[in-house]
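Here the structure is laid out as structure tokens; the discussion comes afterwards.
All protein chains but one are shown at their positions in the complex.
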Amino acid sequence: MKEINRIGVFTSGGDAPGMNAAIRSVVRTALYENKKVTGIYHGYQGMIDAEFTDMTSHAVSSIINRGGTILKSARCLDFKTKEGRAKAYANIKREGIDALVAIGGDGTFTGAQILSQEYDIPVMCIPGTIDNDLYGSDYTLGYDTANNTVIEAIDKIRDTAASHNRVFFVEVMGRDSGCIALQAGVGGGAEAILLPEKETAIAELIELLEQAEVRNKSSMIVIIAEGDKNGGVYNVAKHVQEKFDHFDIKVSILGHLQRGGSPSSFDRVLATRMGYTAVRELLKGNSGATVGIRGIDMITTPLEQALNNREFKLNEELLEIAKVMSF
Amino acid sequence: MKEINRIGVFTSGGDAPGMNAAIRSVVRTALYENKKVTGIYHGYQGMIDAEFTDMTSHAVSSIINRGGTILKSARCLDFKTKEGRAKAYANIKREGIDALVAIGGDGTFTGAQILSQEYDIPVMCIPGTIDNDLYGSDYTLGYDTANNTVIEAIDKIRDTAASHNRVFFVEVMGRDSGCIALQAGVGGGAEAILLPEKETAIAELIELLEQAEVRNKSSMIVIIAEGDKNGGVYNVAKHVQEKFDHFDIKVSILGHLQRGGSPSSFDRVLATRMGYTAVRELLKGNSGATVGIRGIDMITTPLEQALNNREFKLNEELLEIAKVMSF
Amino acid sequence: MKEINRIGVFTSGGDAPGMNAAIRSVVRTALYENKKVTGIYHGYQGMIDAEFTDMTSHAVSSIINRGGTILKSARCLDFKTKEGRAKAYANIKREGIDALVAIGGDGTFTGAQILSQEYDIPVMCIPGTIDNDLYGSDYTLGYDTANNTVIEAIDKIRDTAASHNRVFFVEVMGRDSGCIALQAGVGGGAEAILLPEKETAIAELIELLEQAEVRNKSSMIVIIAEGDKNGGVYNVAKHVQEKFDHFDIKVSILGHLQRGGSPSSFDRVLATRMGYTAVRELLKGNSGATVGIRGIDMITTPLEQALNNREFKLNEELLEIAKVMSF
Partner (left out) sequence: MKEINRIGVFTSGGDAPGMNAAIRSVVRTALYENKKVTGIYHGYQGMIDAEFTDMTSHAVSSIINRGGTILKSARCLDFKTKEGRAKAYANIKREGIDALVAIGGDGTFTGAQILSQEYDIPVMCIPGTIDNDLYGSDYTLGYDTANNTVIEAIDKIRDTAASHNRVFFVEVMGRDSGCIALQAGVGGGAEAILLPEKETAIAELIELLEQAEVRNKSSMIVIIAEGDKNGGVYNVAKHVQEKFDHFDIKVSILGHLQRGGSPSSFDRVLATRMGYTAVRELLKGNSGATVGIRGIDMITTPLEQALNNREFKLNEELLEIAKVMSF
């Protein structure tokens, strides 16, 4: 095993709360171990463009509580080409970077895996995405914060909901994953939750709402993941409105505010542990893997395994509980 | 002047944060003055349906910090008829109510004025609406809280905005009033603000964004009031997207969450002062007026004057400042 | 196994955010299973005084987001006597309660265990305390919320800290458990953390702060659990002040605000799952156990085991990480 003297760290793909806390942890752990750290801006694009900066302990002070990522992020098409990766590696080499910590989602993992295989450079990944849709960790970075953001929005809607005959539709993030919709739906006390993973016919939704009305609920909140298969929140709302003409239908589309915000305590500590573990694993000789949390323990999973598996984190039991709670 | 022994209090129209704090203040002030209080549910509809409840000091404890209104609210068509009002007055009479405090917007004020004129019952109004569009007060109840809700959303979007070439559109409440859009746009540091009171052609917006891009802004936030005259946020976004094809356009529609939430310190104290003043004015013989704040002082304005005037609260200077700040 | 027709639910000991969400879940799960539910006010004291109320689905609507406990809580000396428990059981019997769900800490668990043994009544416990000091669950109810409350306070202090040569001491809850201090210290980026489980001599703290000063930190935050063995926050502050006379020492004592607040997404979903599991386990014939979470799964642990064991949740690694991060 080649000695590691300088570690490169970057964020890639969609940003998530906690990424800054992870960067800080990578930097401080490496410095503590007498290693140097280079921050790479704009993810893989920044490797190709050699956007590098030397990271000091000061550079990461007062960022643990910041949303977004100080290293910026970007999607990068060039990196998908052999030429792009060659250029990236040449830059890394010239900068003296011996190992990488990549923070992001499955696109980030894929890039890291290819690079580490083609050029034999040690890489550890940290799962950072609000969608909680990566294999190898009970929770991804940013998921907890996003859930808190969504339930605060639902709480506010609930305040105003109580007085009128109204159905509120709240669209939340999740193109392929209903994790936020389910977690925030249960946490927000929603009457119905529509997920990409589970088809709910509009007829079924209407029946559910009719039953809720019979049970004397004067207002109802429906959480709908953006990846729901019923043609989008406005289409669902339109169909429900036709049957519920005595109800006022209101729509909120939370959008990108779910990606921002100061990370929760959970995400900050998770990010800190993940950054620490990623560096320690690199220094122990581990590579081509992602860190994760199982229970209260840090684990690592080979990238190949992480990328080829899917865990159904939509706890089936929670689906059942959601139904029971709206009873 | 007839002696007042029992005061009726109700909320009407769209709800707003601080209404509960105002109810609490009306109740406690009246009890302190050895008067009795009846809570009327569902606004004018509850008068017609005789939905009354006796209000004790305990009934209003721990509500100062709650969004919504414990007395519920409703819109009421029947009250616009002479028969409806006759029925309402008969119920009020039977309940022993000698005077009313009405909390709501201009619809509420109109109803209160007609009733007080037709039946000679003393009425004081409290301006409760997040839109800040009523004459007779520098601030309406709920406006400050709504502004805080919107800037928190903008802050979160800003977190995630920094890394990508993106234009974010955030639709905020305000069908006829751009107060929230302007205040939250300035407070959130938006690059552009579209208001119902001021036509901004889409071409003008695009020019503004192009200038911002030239000044090297990698992300931009546009606040758009729901009453903007350009055909809705999606239409504006579509037109901007056509010119900004190298940018990613994202839309958030905050919707009714702006109506909810625990009231801010400002709104709680304003509500408390308004409730106190409304009751004291009734007991001093005042009627047919709304309370309000001017500077740090409580004032009253005759309903006729309040309903027939409009103050342009869109501080012209603030429009100029918004432009300067996005420079 | 005797059939269960009516379940009694109560909260006892210090309250914690999420207790209301747990009550709601117990009630709705039981009703869904066609059982009846009695709410018992003021914990064991309310059993002795027969303070009972029938719980409908409506009684628990809109409480999922409320701090505190709608069933109140109390400490109860009488229940420690045989006579007290006899009276409690007689009341339970008369009310037709066949099984109990107890929400609280180890005092609550002990009471539940004794009662279930003396009178053969099925009991399931839910660990509700912000201290996270119970065996049988990775997390107790309220712990996550308390951590978020504390880091928000630290974030605010950090804002004002940056400009002056200052040491800030923040006392957090935890008489016997340093969980909050450690988690919030890491999440808040504290320079030093003092815990009840681990003696840190004041001399050691001063050395730590001197090193931080050498590394050019112009402000430092020290988190100190109330159970720290150095004579209290003011005593520690005084000793540090003597050595750091060029620094301004400031003290915050967060106190009971750590117990309140709207529960986090994590605590709401945990509470909902725990309430659901407690009722389902009772109906399956389980008794004398506590529910808990391990990883993402619900588990149960016999009360005897839960009361006689201690898990050192102060992840040793996290102690090490705290040190590395303040480097």
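So that you can tell them apart, the chains are marked A, B and C in the order they are listed, and the count of residues begins at 1 in each.
Everything that follows uses one rule, which is that a residue touches a chain if its C-beta (ideal position, glycine included) is under 8 Å from a C-beta of that chain, and two chains touch if they have at least 3 such contacts.
Nothing here was measured: the structure is a model prediction, and the numbers come from that model.
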| item | value |
| --- | --- |
| Chains in view touching the one left out | B, C |
| Touching the absent chain when the full complex is considered, from C:His42, C:Lys217 or C:Arg273 | C:His42 |
| Contact with the hidden chain (one of B:Thr160, B:Ser177, B:Ser264 or B:Asn286) | B:Ser264 |
| Residue of C:Lys156, C:Lys238 or C:Arg310 in touch with the missing chain, whole complex considered | C:Lys156 |
| Residue among B:Val9, B:Ile151 or B:Leu307 that touches the chain left out of view | B:Ile151 |
| Subunit C residues that touch the omitted chain in the full complex | 15, 17, 42, 66-69, 72-74, 149, 153, 155-164, 168, 250-261 |
| Contact footprint on subunit B, counting only the chain that is left out | 24-25, 28-29, 31-32, 57-58, 61-62, 64-65, 138, 144, 147-148, 150-151, 155, 158, 162, 183-184, 186-189, 215-217, 262, 264-266, 268-269, 272-273, 276, 294-296, 298, 313, 315, 317-318, 321, 324-325, 327 |
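Following the convention adopted for this analysis, only the chains that are shown with their structure count from here on.
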| item | value |
| --- | --- |
| Touch-based graph of the chains, sorted into line, ring, star, complete or other | line |
| Copies subunit A and subunit B touch via same or different residues, half shared test | same |
| Geometric centre distance via CA averages, subunit C-subunit A, whole Å | 28 |
| Numbers and ranges of subunit B residues touching at least 2 other chains | none |
